[in-house]
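Excluded from the complex is one protein chain; the other protein chains are retained at their positions.
Showing chain A:
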Amino acid sequence: MASSVAQKRLFHEYKNLSTNPPEGITAGPVSEDDMFYWEALIEGPGDTPFEGGVFAAELKFPKDYPLSPPTMKFVGGGVWHPNVYPNGTVCISILHPPGDDPNHYEHASERWSPIQSVEKILISVMSMLAEPNDESPANVEAAKMWRERRPEYEQKVRDEVRKGLGL
């Protein structure tokens, strides 16, 4: 029963995202045979080194979605960012369930709850690209570079963006 709730909800979200997609976002299941595995494309936000880029990510939903959040991971080209693990996994408060905050710096309202949605996750990730959260670096190297050698960080991001588009 739980998984049928999840499926219904995911289908509903898929439909909303298709008929009324937010700017710069495309998302949906890789195949409707498995509603728990999605792929999303996010455009890099303007006025940032990510501008002009398109980033692919996979979303894996738990069977008890929306009680538990999905995981999100950038695939293909790496995303050089303080809050993205070197393997592409995104570390952002909205993907964390309320109980999962050992450091207590995230507000409960920022974290996952069933009233959030895929759309809100993707929009949050988009703004995360523009504004890294320095408090919880998932990629320590990138965080250090972002903090101390900003021009180098931006150049590296721009290079990754071009590479991602096959240029």
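Keep in mind that, in the parts below, contacts are C-beta pairs under 8 Å (C-beta built on N, C-alpha and C of every residue); 3 or more make two chains touch, one makes a residue touch a chain; residues count from 1.
The working rule: contacts and distances are computed from a predicted model.
Its UniProt record calls the unshown chain "Coupling of ubiquitin conjugation to ER degradation protein 1", which is the correct pick from "Replication factor C subunit 3", "Coupling of ubiquitin conjugation to ER degradation protein 1", "UDP-N-acetylglucosamine transferase subunit ALG13" or "ER membrane protein complex subunit 1".
Residue in contact with the omitted chain (choice from A:Gly28, A:Pro49, A:Pro82 or A:Pro132): A:Gly28. From the set A:Ser18, A:Ser127 or A:Gln155, the residue in touch with the chain omitted from the display is A:Ser18, counting the whole complex.
Against the chain not displayed here, chain A makes contact via residues 5, 8-9, 12-13, 15, 18-21, 26, 28, 31-32, 39, 41, 43, 52-54, 56, 62, 66-69, 71, 73-78, 85, 87-89, 91, 95-100, 108-109, 113-115, 117, 161-167.
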